[in-house]
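What follows is a single structure, written as structure tokens, with notes after it.
What you see is part of a larger complex, with each chain still in position.
Letters A and B name the chains as they come in the text, with residue numbers starting at 1 for each one.
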Amino acid sequence: MKGSSLCVLVNGRSTPFTTGETVADLMSRLGLGAKGTAVAQNAEVLPRSMWHSSMLRGDDVFEVLAPQAGG
Amino acid sequence: MGQATTDDDFTIAGKSFQSRLLLGTGGISNLDILESVIKVAGPSLVTVAMRRVSPDQQSSFFQIIERQNVPILPNTAGCFTASEAVLTAKMAREALSTDWIKLEVIADEQSLLPDPFELLKAAEELVDDGFRVLAYTNDDPVLASRLEGVGCSAVMPLGAPIGTGLGILNPYNIELIVANSGVPVILDAGIGTPSDAVQALELGCDAVLVATAITRAQNPVGMAEAFSLGVRSGVAAFRAGRVPKLNNALASSPMEGRLEISHSPHQQKS
């Protein structure tokens, strides 16, 4: 597999990524990750402290949530 | 009442709160109004939902909430299964640095009623994982008791389905929940107007959660004030002990010592 062909799913949308990219890179690239944001990678919470050390893998599924008015 | 309190305070999971009003933030038309609503309502907790972010929207709501200095209570609104709710709760904990969660697991998108089975399952998992679970539930006293049994920190029975404003459809059940509960009972959903909130507290609930009735009122800020006063009224009333309902009238002015009209003989002569 070449890096250019790899994608991850972020909040239901497919996004290509480059091999070696971390979750922190991804968040930064997408303009996400402000305070109050949480990330789940493949249905497991990924603490912000691990964003820098977590490499993206093809077909990874990310949910990026933040508080909104509700309830 | 759900739990022993001193003065006006009440306690959830060991934490003391003064206001009997919890505020839901959904349904507000604009964030400036929300800010005023929070200031005026003075809630003990403010609920938020967890939703997917996009770059543009992510900041303003959270900033407003944060600068109110009110504890945030994230919810799992919109979750249909225990696993969705558990993951949402964990993400909320990560995002907001709180292990408090208003647990909501609904059965379908039409009724928005709680699913007793998924709810209890999620509650159990979250309690085991260290969460303080405040469980949104229907008005079934048995389910409320089971939720307490698995370690929920509060039960939040509905008065009526979410957003209907129908008030407390079954006060009998709410009273039964209160009578049997060892944890705080917070009436959630269905409240349409302050008298509903006052009634909830008079029935012995420890607090109420209000969203729609404030955020969608014609004047949300004015309504926030009305609810803020109402919950203070309700808790004071519960403590002061209402008069019994009587089937027969009872005079509030003494019936003795009333005047009698006797026309004098002098007048009758004329």
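Before moving on, here are some points about what is shown:
Methods note: a residue touches a chain if its C-beta (ideal position, glycine included) is under 8 Å from a C-beta of that chain, and two chains touch if they have at least 3 such contacts.
Computed from a prediction, not measured in an experiment: that's the story for all the values here.
Formula of protein chain copies in the complete complex, based on this structure file: A x4, B x4.
Quick note on the criterion: only the chains that are shown with their structure count from here on.
Between the Cα centres of chain A and chain B there is a gap of 36 Å.
Touching chain B in their complex are the following residues of chain A: 11-12, 30-32, 34-40, 43, 45, 47-48, 63-71.
On chain B, the positions that touch chain A within their shared complex are 24-28, 31, 34, 47-55, 57-59, 61-62, 65-66, 72, 74-75, 77, 83, 87-88, 90-96, 102, 104, 209, 211.
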